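Complex shown without one protein chain; remaining protein chains in place.
Letters are used for the chains, namely A and B, taken in the order the chains are written, and counting of residues starts over at 1 for each.
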Amino acid sequence: MKPSRIAAAGSVLLLALTAACSAGSGTSDGTSTTGAGGTTDTKLTVGLVAEPVSLDFTTKDGAAIPQALLDNVYETLVKVDQSGELQPGLAAAWRVSDDKKTYTFDLVQGATFTNGTPFTAKDAAFSINRVKSDWTVSLKAAMDVVAEAKALSDTQLEVTLTKPSNNWLYKMSTRVGAMMTEQGVAGLADKPVGTGPYVFSQWRRGDSISFTANPDYWGDKPFFQDVTLKYFKDPSALNNALLTGTIDVIGTVQAPESLQQFEGNDKYAITEGTTNGEVLLSFNNGKAPMNDVKVRQAVRHAIDHQALLDTCWAGRGTLIGSMVPPTDPWYEDLTGLYPYDLEKAKALVQETGVGSTALRLRLPSLPYATSCGQVVKSQLEQAGFTVTLDQLEFPAVWLSTVFTDADYDMSIVAHVEPRDLATVFGNPEYYTRYDSKQLQADLAAADAGTPDEQVDLMKKAARELSQDAAGDFLFLLPNLMVAEKGITGLPKNAITESFRLSDLSRG
Amino acid sequence: MSAQPAGPIDPTRVAGQPRVRRRPGPSLVVGGSIVAAVVLMALLSFVWTPHDPTLVNAAARLRDVGDPEHWLGTDKFGRDVLSQVLVGARTTLFVGVVAVGVAGLLGVPLGVVAAMAPRWVGETLMRAMDLLLAFPALLLAIMFSAVYGGSTLVAMIAIGIATVPSFARIVRSGALQVLSTEYVLAARAAGRRSWGIGLRHVLPNVSSLVIVQASVAFAIAVLAEAALSFLGYGTPPPTPSWGRMLQESQELLFSAPRLAFVPGLAIAVAVLGFNLLGDGLRDRYDPRLEDRR
Partner (left out) sequence: MLLHLVRRTAILVASLAVSSVVVFGFMVLLPGDPARVALGVNASEEAVGRLRAEFGLDRPLVEQYASWVSGLLRFDLGRSYVSQVEIAPQILHRLQVTLWLVVCAMLVALVIAVPMGTLMAVRHRRPSGFLLSALSQVGVAVPAFLAGILLITVFAVRLGWLPANGWTPPNEDPAQFLRQLVLPVLSLGLVQGAVLTRYVRSSVLDVQREDYIRTARAKGLGPFRALWRHGFRNAAVPVVTVLALQLSTLLIGAVVVERVFVIPGLGSLLLDQVSNRDLVFVQDIVMLLVVAVLLVNFLVDVLYVVIDPRLRAGHS
């Protein structure tokens, strides 16, 4: 046998292998049902980035669990709409007593849990009380203000608070307000049972979670019958999956530069809006040198926010001057408080003599942090700062070093929980170590006051915070989604903890 | 990434033989030139780069190749790619030197000792090497990074440790070969002490094996750094590294494929260079090949 023939045989074999495997290219990629207007595909696959570690958000933290389950499997008494207003959910209506301490909810009729038991006020009381007794995540603190939750009848629930709290009702729209059944709590980690439009069907660990439409749903039936949430570690892989039809929707774009390839392409539609994710350049306010307000001010003046946003997040996102996203009622544009002013920053660095101390910018190993951290370092150094950049493994090392021990000078983290100003800056024990009595008093008064007082006081708090340079608010993460053309109902603003699947359809 | 050397070395035939001087083959010339070029780039970067490689410049982002100010263009941060490639050469050499250094400093003495010590010591050492081989390089690097924090140094020490067995094995069998030659037997008979024999006769005679193995291990380390950077365990920012440049270019693969092409090519060429150098050195030192030229 001639050598050239061996080589030829080898390449033929390779080709054959490739060909054999690609022979199936023509097969259809899903079951279709025939609707009134012809063939309508009621299967949907959504690509997301972070897979939950468990399905139990009562004991495990992480935004991925409520993202998958809330509003889809579990429902809440009240819901937040696109403009940040509370709307009826499992409660059709509610009344607040004059002393603002007693809430009476009228529950919807006909809602049932997916295990068949009807949803009653008893279940609602059980769910609320269980937060205090059994939950282990610190979010449960939102229910500390509850004195008692009891069922007045099958459809009437009464909740008494120990003191007036505006935040409480709002928090009832988040995961702590999820309505569960006593029979379902045994399977929280792998068989969630709720009243929602979808039933959990399968979790392929390391790959995807799938749901089927709940045939007995009390509200409007969802369009998509089978929905899969598929998880991708790598943002580029997520893009490729949409480009090649493996998924129908990119639920969150984590590589904004890559959006270019979808722009101007008729096959895809891009949704762009806001989120609750403030990317915070956090300062360790409790320790030198960051406990010096002049140093913090120098940092804020040294950062060219527009340039930062352009380089590290492709110019997508919103510049905010404080810890409030535009969808909150007390939002004000505070970007003018600390404009980019290199000369002023240099002067402040000179004055404080901070330039000779190396500031430790300790970043979690997350794409946005790594990306923005390099820009922040470069910009600060131009103002005369010395910055060392440490990348800490997230979550393990970052959590213990920065979050628990506060062994850092600056860090960059996106705080994604809704209305988290009070969490991040209202508690001196929190890793920002920000201790302002004035701010704490204002926050408490805002919570207890009338809705109008709340708005005014929160505005004041946000301004104080920004003026005191308690942190630098780099930008607000944009809500970026890409979907195949024709998929409707994607939320413009991602301002809830959930990824609401029942709003979606193919039109 | 995988931990195999790019070509096997059969040391039993080389050690102890007199070295033959020959005209260098094409592999040696090409490999040597590439390696020299990488070294020159790294040295140059200490005295001159066109721009500050880590300077972020929003106004100059994503310039194309051939830009008058930025010959190889800029990345999404507006950083000069050419400057990064030059400084990245330093990282590449650092990576290789650390990994090969660790592997050689541990592996060579272990190999010599295993050959010269009593049989049971040698056997035990070699079994320990087998055990170490059971921990793949990538696994060790990930575990080390998790334990000691992700840095180039830590990752490369891990890669180096994973490469110790290959050095120890080659040196041991080379040394055994030397020890059975007549002049060593004569030295023994003359009452020379064993460490003297080790230094005078064994080490010089296995050095060619070590050099060949080192160039192969160098190539593996460079590939490992790239793979680790891709997984987020490699060189942390902002130190320029070819592996991280490649990883950062991912999201721009469609709009600016050049950003992946440049570091990808740099890695491939550098690895090719070290492998060819290894091949060339082997050809030069390995008397087996004599009859083929």
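The rule we apply is simple: a contact is a pair of C-beta atoms (placed from the backbone, for glycine too) under 8 Å apart; a residue touches a chain by one contact, two chains touch by 3 or more.
Note that this is a predicted model, so its numbers are computed, not measured.
Among B:Leu28, B:Leu72, B:Met116 or B:Leu138, only B:Leu138 touches the chain left out of the display. Taking the complete complex into account, A:Asp207 is the one of A:Glu85, A:Glu148, A:Glu182 or A:Asp207 that touches the chain left out. Residue B:Leu246 is the one among B:Leu246, B:Val262 or B:Leu281 that touches the chain not shown. The hidden chain makes contact, of the residues B:Leu55, B:Ala187 or B:Leu231, with B:Leu231.
Annotation for chain B: contacts to the undisplayed chain at residues 1-4, 6-8, 10, 26, 127, 130-131, 133-139, 142-143, 146-147, 149, 219, 223, 226-227, 230-231, 246, 250, 253-254, 257, 260, 264, 267-269, 271-272, 275-276, 279, 288, 292. Contact between chain A and the absent chain runs through residues 1, 3, 6-7, 9-10, 13-14, 17-18, 20-25, 27, 29, 53-54, 59-62, 136-139, 189-190, 204-207, 230, 232-234, 236-237, 240-241, 243-246, 393-397, 399-400, 403-404.
Following the convention adopted for this analysis, only the chains that are shown with their structure count from here on.
Every residue of chain A that touches chain B in the complex is listed here, in rising order: 234-236, 239, 255-258, 260-261, 304, 306-308, 310-312, 314, 365, 370, 373-375, 377-379, 389-393, 396-397.
Looking at the complex, you find that chain B touches chain A at residues 54-56, 58-59, 61, 76-78, 145-146, 149-150, 232, 236-238, 250-255.
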